[in-house]
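All protein chains but one are shown at their positions in the complex.
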Amino acid sequence: MNNLLRMVAVLLVLLMGVTASQAQSVRPPGNAVNLDDGIEPGPPNTLGDLSDSDFWRNYRGGDPNDPQQIIGPRPDGVVLTTTGQHWRALRENYIRKYAGWAPLIVIGILAVFYVLIGPMRIKSGRSGKTLSRFNLTQRVSHWFMAAVFILLGISGLIILLGRPLIAPFLGKEVNSIMTSAAMQGHNLFGPLFIVALVWMFIKFVRGNFFQWVDLKWIFKLGGFFGGHVSSHEFNFGEKSWFWMVTIVGTVISVTGVLLLFPWLVEDLRILQLSTILHGLGAVGLISVLFGHIYVGTIGMEGSLDSMLKGEVDEHWAKEHHDLWYEKVTGKSASETAKEEEPS
Amino acid sequence: MTANSEIAVEKFLEHTDAEAASFFEACVHCGECAEACQFYLSTGDPKYTPTYKLRPMERAYKRDKAPFSGLKKALGLAPSPVTEEELREWEPLVYDSCNMCARCTLVCPMGIDIAGTIRKMREGYAAAGFVPEGLQRSAEFVKKTGSPMGVTAKALKAQIKHQEDAVGIKIEIDKKGADYMAIFSSMEIMGYPEVLGAYAKLFKRAGLTWTISSVAYEATNVGVQIGSAPMAKEILQRVVDAAEALEVKHVISPECGHAYGAIRWAGPNMMGRQFKFEVVHIIELLDQLRREGKIPVGKKDTRRMTLHDPCQIIRRGGLLKEPRSLLNDSCANFTEMKGAGITNFCCGGGGGVSANPRAEELKTAAFSRKVEQLNGVQDLEAVVVPCGNCRAVFEDGLDEYDLDLEIIGLSELVAETLAEEDETGA
Partner (left out) sequence: MSFLEFVEGPLFLVASAIFLLGVVWRVGGIILIGRKKDISPPKGSAAMGFLKGNLRHFIPRGIFAKRTALHLIAGYGFHLALLVLVLFAAPHIAFIQDRLVNVNLPEMPRWGFILTAEISFAGLIMLWVRRISDPVMRLISDWDDHIGSWLTFLVMLTGCLALQESHGFLRAQHMLVVDVWLIYFPFSRLMHAFTFFLSRGNSGATYGRKGINL
């Protein structure tokens, strides 16, 4: 899997790399408005001697009786929505500035953890015997989600962070090309995310409801710093991730649909809120995803088998999901562990 | 590369004709075939994926015979040569875990005949001497006695005598000019000799003249199972010579799967000429006689019965309707098992697997699919198995899985339910 991820990364870099050298071929979108055509500066002093502040206040306040409101008012009387300014401020000053840091911080924490504490090994070694954990449909739905998520994640980050991260270094033209491409890709793959989300929810919801034993998992910090933690088919960490994906994923899906089809709502503020929620949720998911990838690959020996082969080693099951092990095998996890100890 | 593996590869290439090549070229590694293979289904082991079993032969073809193979070799992109180690590793896959049942062809989106290609692949294995001991032993028996179980003419005559006494009809041996010459599988002669009596009864009623040769009575062709064309030809030669010497018009292929394919379809090609007689399968013949009204049905068997479809007779032999129409006539309570007909599971012992003691465990595992099918028929009392080899596998299998069912041959059932002479007023 590592190789695959590496391959994906290399391919992307290659594609984007060529971009830089070819930036000269930029031309405006077919439907773009050319400011040089037809729009001329208006006549001076059209407002006469009226106070500018009053004028703007009226516009913002939305008084349909004000004869100065020459632009057709919306049903609620609002002529000029200034929430756009707040939205813009929020997006520019906070989200664009800090969003990129969240995944990096998570990666940093993981790196430190890996170096200091190291990966979790199967303590008793591999038994060679396996238990069936995920069936083929579960595996395919998981990887389908993973693939769509990666495509959306990369294109989304380009859209969000292209201006601060790409434009200053590679130039505005490159950013323009990449953003155009990313937007098309993002819009196209978006609906697939909804399909993936629903499919994965159906395939994984069983066993993902919280149980009392999960409390112990929290107190023992998931066993990441030593100690044995009991858990059923899924532990607290997995369950949290499942519900986070489900809930945040739903938010992203709904807001995404609104952004794709903006005519579905009348109030512009809903769309502004949508972009904020969409971005925040996505950045949150992307950040936590690195934790998920870590535990699923280099962080925990034997985890990846469950998603590549559908089978896990019996010792892995005993150590990480003892209650599940007991349920599927009908054997006691602690007793069989003792039995095998002398050998 | 050792001399043996070179021989194997040479044979692989020789037997990769345009047909096999089209199969190797079309496979997209989709893995569907695993879902059709009872060895995969009953073990869950990916190595039993049918297309994977062809890998060494496919590699040899892609390295040395495929279009662009020269170009790819020059660029260092051709697959590496097939090694003896690899061939040995594949030996159990080629012999122990393929019944040549061809169920995989049905599910294959490319319609690849993996069974037929395994047959070709075995040519390489047989020529190089990479053959399981059990099959090798059968082959040696054949060389000595003409029969894989070592059934001698003396033993045959003793069985014929018994049956003559049992049904009270004389069975003529080596009768020149008879219409039909019957051949049998060793399994039938030794294990289920009632079939001789059944033939006698049915053919007498139908008014056919028939005979059994004392030199060529064995239908089983171990050569085909091992994959040795020279041996297969030698075995077949006996039957052809005997039949042509006796000047019979037809040779009856028995209730035995691979034997039918060996003589009916592969036979003339192996001999390089058409026969002076016609090959007819016993089921085909009985169905024809039934339709002509020559063997009318009398009292039906009332037991709840189902039919097992021997792969080589049904799926690869094309006799799909005949056994069913015979059964519907003879049995009042005939129920199909789930997946019956073209898509039915093999017994697990076909393709030489039952003659290969090393494959015993796999064979039993594979039979679990059949057990599932049988258990799916409510109140089942008997199963009709029109193949001597399947029948032996069924006996072992039912025993292993503690199933209490009677196993009946189709000819016997038809003979048993034959109308009494006076019933039809004849």
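For the reader, a short list of remarks on this structure follows.
Labels A and B are assigned to the chains in the order they are written; within every chain, residues are numbered from 1.
Methods note: a contact is a pair of C-beta atoms (placed from the backbone, for glycine too) under 8 Å apart; a residue touches a chain by one contact, two chains touch by 3 or more.
Predicted, not measured: the structure shown is a model, and the values here were computed from it.
Of the options B:Gln274, B:Thr302, B:Asn328 or B:Asn375, the residue whose C-beta touches the omitted chain is B:Gln274. The chain that is not drawn here is touched, among residues A:Gly100, A:Gly153 or A:Gly185, by A:Gly185. In the complete complex, the hidden chain is touched by one of B:Ile7, B:Ala21 or B:Ala419, namely B:Ala21.
Listed here are the chain B residues that touch the chain not shown: 16-19, 21-23, 25-32, 34-36, 40, 46-47, 49, 51-52, 65-68, 72, 105-113, 116, 264-269, 272-274, 278, 315-318, 320, 339, 342-343. Touching residues on chain A toward the chain that is not drawn are 1, 4, 7, 11, 15, 18-19, 22-23, 25-30, 32, 136-137, 139-140, 142-144, 146-148, 176-177, 180-185, 188-189, 191-192, 195, 307-311.
FYI, only the chains that are shown with their structure count from here on.
Chain centres here are Cα averages; for chain A and chain B they lie 58 Å apart.
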